[in-house]
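Shown below is the structure under consideration.
With one protein chain held back, the other chains of the complex are shown just where they sit.
Letters A, B and C mark the chains as written, and numbering starts fresh at 1 in each.
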Amino acid sequence: MQNIRTDLAVEAHELSRKQAKDAAEIDGVISEVEKMGDITVTRVEITNENGSEKLGKAKGTYVTIDAPDLKYSLETYEQTCVIIAEEIRNLAKINNDTLTLVVGLGNREITPDALGSSVVSKLLVTHHIKQQRDSDILGDNISGVCALAPGVLGTTGIETADIIKAVSEKVKPHLIIAVDALAAASVERVSNTIQISDAGIQPGAGVGNNREGLNEETTGTKVIAIGVPTVIDAATISKVKIPDEMTPLMVTTNDIDLVIERAAKTVANGINLALHHGITLRDVESYIG
Amino acid sequence: MQNIRTDLAVEAHELSRKQAKDAAEIDGVISEVEKMGDITVTRVEITNENGSEKLGKAKGTYVTIDAPDLKYSLETYEQTCVIIAEEIRNLAKINNDTLTLVVGLGNREITPDALGSSVVSKLLVTHHIKQQRDSDILGDNISGVCALAPGVLGTTGIETADIIKAVSEKVKPHLIIAVDALAAASVERVSNTIQISDAGIQPGAGVGNNREGLNEETTGTKVIAIGVPTVIDAATISKVKIPDEMTPLMVTTNDIDLVIERAAKTVANGINLALHHGITLRDVESYIG
Amino acid sequence: MQNIRTDLAVEAHELSRKQAKDAAEIDGVISEVEKMGDITVTRVEITNENGSEKLGKAKGTYVTIDAPDLKYSLETYEQTCVIIAEEIRNLAKINNDTLTLVVGLGNREITPDALGSSVVSKLLVTHHIKQQRDSDILGDNISGVCALAPGVLGTTGIETADIIKAVSEKVKPHLIIAVDALAAASVERVSNTIQISDAGIQPGAGVGNNREGLNEETTGTKVIAIGVPTVIDAATISKVKIPDEMTPLMVTTNDIDLVIERAAKTVANGINLALHHGITLRDVESYIG
Partner (left out) sequence: MQNIRTDLAVEAHELSRKQAKDAAEIDGVISEVEKMGDITVTRVEITNENGSEKLGKAKGTYVTIDAPDLKYSLETYEQTCVIIAEEIRNLAKINNDTLTLVVGLGNREITPDALGSSVVSKLLVTHHIKQQRDSDILGDNISGVCALAPGVLGTTGIETADIIKAVSEKVKPHLIIAVDALAAASVERVSNTIQISDAGIQPGAGVGNNREGLNEETTGTKVIAIGVPTVIDAATISKVKIPDEMTPLMVTTNDIDLVIERAAKTVANGINLALHHGITLRDVESYIG
């Protein structure tokens, strides 16, 4: 995979098979595809070290939801929210007593890296209400949710993983969901694809470039990572050598602001539906914000 | 002080003296005024329980910098940055080895409450660079700075003081500087006044409305609070009773976005000069951002 | 109406009746109220000079839609969009061949004044597509729409009415719809009320403070004005005299950014439904933006 950078397991799998001369199978990687109308759900499971090494990804399950019409169709948007909710609930048990900490990674000042903080701003946060005596107002099937968009190392001076671990030790959630912008290899996938994984976030992955991993091992808590590719690394497609000392270049589309807004809304409402089984998408959208 | 809400000790002192029929002195409050051109620096010291009760503020030193020309004059801006730096250094020893955690309080989505997060985005953050082996590039008289804008309870679900304490326990700073938007009683003070205090931030103070205090007692670390009034509480000036169940009203000016930008730049560069004795205002402004 | 400033005819009518000791009627003003669930539609018609003088508004029809649940309920939002569309179509004939110029007044840099430009950014603009040969792609019942958010005198140096007249002379629309933020007298109406009028926009009305009127007389084109109150003038509620030389104060709520977003979406989609009879609210919302 020389020079081709992708955070998507499904793309790493395709590239790996190509390099292996279209080998039908790679040992340690199981893949299945499900079509749901225009939406394609691919589940890649990396089961051993060989698979992990070949794909350059940690062991675990990677669910990829490809929804090419996400930016044109409300049906696709609504269906995608529901699929995200189901896939999260496949990866983690969630009930009334679950406390989830959602962390939005990335730099909110940089549009294609702002996905994580944008998702966090659209969540139905309930932890502080559930802690009050009169929290019955929330009704059944509303789990505890708290959220944080800590920023990036360059603006905080603190490793993002350290901030999350510190807050996690204080709040003691049962589940961490970490949302980040990703880089894809394929132009077609930018902002239409959602990857959900229980393998955590690896060092150096994502635009946010966290240097330490965020996973069950490092945090002591189950971690689900959700990512949306918002850029292609320029090195992936460039025919000219880009000077190393330069600010990294990113390839992006000119409607990226709007596209990220919809992708963030999709991921946020997928998470809202997963964590609060007692509400509908329409309930969530009734409240401004 | 019925119905008049102010976060400024200098205003609380004036109001308290008025109520005491212009008593020359209130026991437990020492006040001195220094004129520096168009800028007035007032130091109010609350030395005992009586003073604390009368002014409704914790014991400690409150320095108020009134700079009416802040939004029209670069001279005033530059002079104010230097005064802020000096006052911070009066309240805390800072040298090359000091590590400071600056926290920007408030809700970045609400313009008059965004002061804290805006200040944080303009800081010269150095902690991660100082931790690297080749940190000599920073030169002398650059202390360690890390920064966080954690958001507010309503959007995180976590008490802001808890987030700060958690991160502080991990990072172990020698000093915490907490920046927040304040409410003033006087229209003339909005956005022209900077209050610097070693008394910490009290529960319920500020627009951000933190429910637990942030001070040396609660954090185990010296806390300097810096605030700028950006609103007047509508209840302070209203002749009609405002329904309790309403979203709180704020009185603000229509140039508030620009005014907060300059106030944030002033506070941020005051902090930058205080913590990095080796650089000039011009150095700081050379870097974009 | 000393000291009480309102841009809403319905409030001016109430105040005028109060001053006339609750006179049942004011000569030259006809008013009717219609309840539609939680939404109240009031139609005030000013029919002669006496009515115009007493209310301080130009002759014409003023429809006020009060939708107190606008920010909590999608049903209210959807119903309000439909009512806006109907009221626009009551005031102006619109068919496939109509060309409408929508102008968003106000200063986009100042949150409570940004309503007009925000509405413009959410419109289904079609004029340039209809002018192309293959414009059949738009289908039936899509009228021609162009839009402009010209800014305010202080940032352009040009009277806003002059910019609109210049562009109108070039584009030659059959209808101008002018959208602006308004000031209300009542706290409860902020951001929940939409006023639609065929009387145009008067000099000095609105936050944007256009100095020349915008109406059929000054533009040669029918003008429908749509406004939403986003502020209360501080002078209206203040018990203290505010110095004249000060930047004008506005009373606003701390969720104003989100509230204006929903109000702008409601007005924009009301206009979209009025001008494009061939589409549904769901169609409009399918496209990002």
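By our rule, contacts are C-beta pairs under 8 Å (C-beta built on N, C-alpha and C of every residue); 3 or more make two chains touch, one makes a residue touch a chain.
Please read all numbers here as calculations on a predicted model, not as lab measurements.
Contact with the chain that does not appear here is found for just one residue of C:Cys81, C:Ile94, C:Ala147 or C:Met250, C:Ala147.
Per the touch definition above, the residue from C:Ile163, C:Ala235, C:Leu258 or C:Leu281 contacting the chain not shown is C:Ile163. Mapped onto subunit A, contacts with the missing chain fall at residues 107, 109-113, 187-188, 207, 232, 234, 237-240, 242-243, 246-258.
In the full complex, the hidden chain is touched by subunit B at residues 71-74, 255, 258-259, 261-262, 282, 285-289. Interface residues of subunit C facing the missing partner chain: 109, 120-121, 125-129, 144-151, 153-159, 162-163, 165-167, 169-171.
As a convention for this text, only the chains that are shown with their structure count from here on.
Two copies of one chain, subunit A and subunit C, form a contact in which over half of the residue numbers belong to both partners. Taking each chain's centre as the average of its CA atoms, subunit A and subunit B sit 36 Å apart.
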